[in-house]
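Only one protein chain is missing from this complex, and each of the others stays in its spot.
Each chain gets a letter, A, B, C and D, in the order it is written, and its residues are counted from 1.
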């Protein structure tokens, strides 16, 4: 997961200049157009720019789904056709925005971070999703193909009444809802990961466990930074009367708001748990160190004095009367045994054994 | 205590689709209907869906108590009969909501986390309680049988005037009050647990004490996450005039609000105490380590130089005049005794003995 | 100091049921009635319930001071006579409330935690003080005899004009002021304690110092929990126009508010200092450990190689030419001295000596 | 620097009673009167109480500067003459208030903590400054002689128009400005101190460095507690229309407000830096410990096995064939050299050398 954004080389340009960050254009932009009303739906994958500009029938809602914001020419053409503000277009192509909702004249601009797990559930890809609502058209921009909107398309095709007749604002809500629902998928995976780490902490903590904890921490910092501004944005959608999210959409947006707050609170709880795991690791490392030092101290305290004693009788003085006594050697063994027993008792009393 | 929710596999469905999380349906849903007014009370345990749909007499309050939200068919049928919003029903069956209160048209929806200790006081079970107020009916939903409302039922049967005549809003208050009162039961148990841990920390801290501290920490993180949003919800009940909690109910709700704040502040204090216990454990572990190292250092510092001395006179050089002196051996003992005494005095001065 | 409250066994009862927590009723409740106006004052210690019910003369302010809220009958009788709300009475007898002010119909209810040092200044007793203002009567409830109001009684008897003519609201202020002033007494004691601990930390830190720091931490957590809500309560008294604290009483209440904030800020500063003391302890423990390990390392590094050397010449090989040299033994001593000197220089360079 | 206040023995007195804290009255109170208008200025040091009571000419602003609030009689006399509220006078003589501004009837009361470095720049003295504005008179109270107002007096004498014609409110602003400017002097000294400590941390950390860090921490806690409430007070001066700081004074007060916020933010940054220094100290202590233990382990791991080897051949068994071999002794030396070399290589690989 690439963590922090590159916005740098833009510095020095006029606000509103389209300058795409320098990732190589790995693919041709793909456009998918969906026109629908309560009666029917027409879907064109691989549409061209001209398709976009040829407006839909009166009373029809159009969803233009663009993959590949590195194509400045395409974005500019769309912007000119729909009369979008230069700052809006700049935000679309600068793929490191914080989530926000903003009215630029008649157009409403939403930007949000879309996080998705790959099929194997191991890798997270993070991408900026821009949604522009203008008239009866909704344009969604992202860089790479692949999104979390299959369910939304399913419902559109199935002809569910609410989504077919709700116009661009409801569609925008449906897209946001899909994005937030995928946050929960991610949180679930992280929850599983936390349980695995806690298991490992209790049974057999290794340096690998430690790197796992630190990696989790970085992941949570990134997630928090991605999700936190979304709450503010949805709150703006609910509060700002100039935005096109009025009437019965409010019930849906409040629901979405609650889910977002739920995501944030879960992230905060995970951060607390994460901090707790680090404490657990460090304190159990400290316990192990105590264990190791105790072993060393017991052995050294037991044998160093005894070795001193034996080394005394290994000296070669001419006059050492003990050496010549009949019972000297067994007596020394007696001393050794008694001293060892006494020390072991001492260790036991101190709780070292 | 299962800690974090599974909401994941819902992602991709339309908002408002009923999809129950995949715990196996361990039991048939149970329904209990209580109809009451100031004059009398009728109670039917084991009621059927049809009983629910056959409305009560005019002027009567009905409480429908449903255990088993995994039965999507049942919930949908109730929802259609009472004209409930799809999003409301979705929240009922998705058993990992944060506490909130929300108006969906004429219906008022309350969701809260119900925590109860089992009979032995050892296990906590956590469950989502949904309360729907619509007309003169209150429906409470939960997944598993067993709740904290025996006291409320007792008072209903005993014919206490306030609860008999207060209608669904007062009944909802009474249920919430019972839920919050059980938080205090839980807090008391935790308070006892904290005292046991502090006792253990002072008298005989073991690695078990440490795991106890960490387990407590996780428990408090979970509790906090459960209770915190409730405060906001009750505050909304007091503030929002469109909700049916007006008039003299405000006195009761303010009282409930104060209790909730009290629970939250107690949890925060417990978290502080918990953090303090970890500090205590670590600093006493550090003290013990100091103690161990001091012992090792004293022994090693005392005997290693002496052993060097004796090993000198264990050498086999042909010309070692000391070895042949009459008083060599006793003189060496003298040196040993004097050196030991001097070192012991040094240790005592440094405060190591 | 008993730290956290027992509210548990109330769960399951109706809100507003009087159920006293189960401390044994160690004493008969005591009632003291003071009737006063600008002209005179009448005081009856050991009054009976009937004395309370026989109202004072018109234009007179009455202060009923009840010790012993475990007597539910007495509290209920007073409640009925003065028409107090059941929730109010429940709060009076449940002696673990957070501080608050609340209007229940005509009556105003204040609850606050009263902390007092015993005569020796060693023990803190903590008690719930409930104040009810209704008409021209103020009732103060607490569990144990003994309070911090001797100064207030003195001023009443001395006939100070402000307190004699201010009615129940001014009297309530005077009682709160006395309570808050005793917080300062407590803070001063804690301030002294902190200085003693800091002295000990600098001069001679022992494990006892450490327990002192941890005990202080727990005390501050408790204090904070007790005082924090009071600020909110006084702020409500100033803001809420339905409460009887209008007009020139505001000057006094603002002063009280400032004192409460001062108490809170001092507690926060103490908490910071306390955290700093723990850091100091741990870092000086780490310093001592470094000192100990340095000693061990110096001794071991000096003598272990030398002992190896001597043990070489203690071997019994038949062919060891050094042993038979004339100057072997003195030469070895030379090597020992030179090596020791070299190592000592090395230690000095590393700053270990 | 005496850190925390003594307010204790006041408890039990009526609010508004003048009881001075029990520092011995080390000096006679000094009074300095300055009368000025746009035309001229008259200054009397060592004035008497009677001088204060004999009012200035119409249209003249009077500044009464009192050193020595322990003289309750003097303060009471001034209070009676100017009709000041008893609570105001109580705050003047209780020299441990938090900074605030308060209107008591016609009089405005300001209290703030004045911090000054002594001439040598080593000691900080902390004192309570009370400012009372009533009519065309400003009275400033403090306990000890010596203040930070020489610059203000200079500008008064020099006849600067703004200060001569601004009346008591501008004078109060000028005094506060002088106080806040001296906070910057103090912050600069602390900034220098931080740089010295950081230098020491990098080059040669000693236990003295550690005490320096902890002392700095305590100083910052005290500073923070002193300055924080001032921001609130100045904000009140700007907001509260009943206070006499209207019109073009707002520009000056906003400037003062910004400076105060700047002081607070600098203190917070210093606290962060201070916490970082403690971390640095502890981690470099841990590094040194690692260094020490590495040395010990290398020596012990190298020589303990070798000593074992030599001690084997120091045994006196009758039948030890190795002892009688021609090349036994040189062969052993070979083993020793090879084993040492192998171990040194091992240490080098682990990065211990």
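The rule we apply is simple: a contact is a pair of C-beta atoms (placed from the backbone, for glycine too) under 8 Å apart; a residue touches a chain by one contact, two chains touch by 3 or more.
Just so it is clear, the model here is predicted, and its values are computed rather than measured.
Checked against the full complex, the candidates A:27, A:44 or A:225 give a single residue touching the omitted chain, namely A:225. Screening D:43, D:181 or D:232 for touch with the missing chain picks out D:181.
For the options A:28, A:45, A:87 or A:158, the residue in contact with the chain missing from this view is A:87.
The missing chain lies against chain D, touching residues 148, 150-151, 154-155, 160, 162-163, 174, 177-178, 181-182, 184-185, 187-188, 191, 202, 251-252, 254-255, 258, 261-262, 265-266, 269, 272-273, 276, 279-280, 283-284, 286-287, 289-290, 293-294, 296-297, 300-301, 304-305, 307-308, 311-312, 314-320, 352. The omitted chain makes contact with chain A at the following residues, 3-4, 6-8, 10-16, 85, 87, 91, 97-98, 100, 102, 104, 204, 207, 210-211, 214, 217-218, 221-222, 224-225, 228-229, 278, 281-282, 285-286, 288-289, 292-293, 295-296, 299-300, 303-304, 306-307, 310-311, 313-316, 320, 322-324, 326, 328-329, 332.
What we mean here is this: only the chains that are shown with their structure count from here on.
Taking the mean of the C-alpha atoms as each chain's centre, chain A and chain C sit 41 Å apart.
Put simply, the C-alpha centre of chain C and that of chain D have 25 angstrom between them. Within chain B, the positions touching two or more other chains are listed as 286, 289, 293, 296, 300, 304, 307, 311, 314-316, 320.
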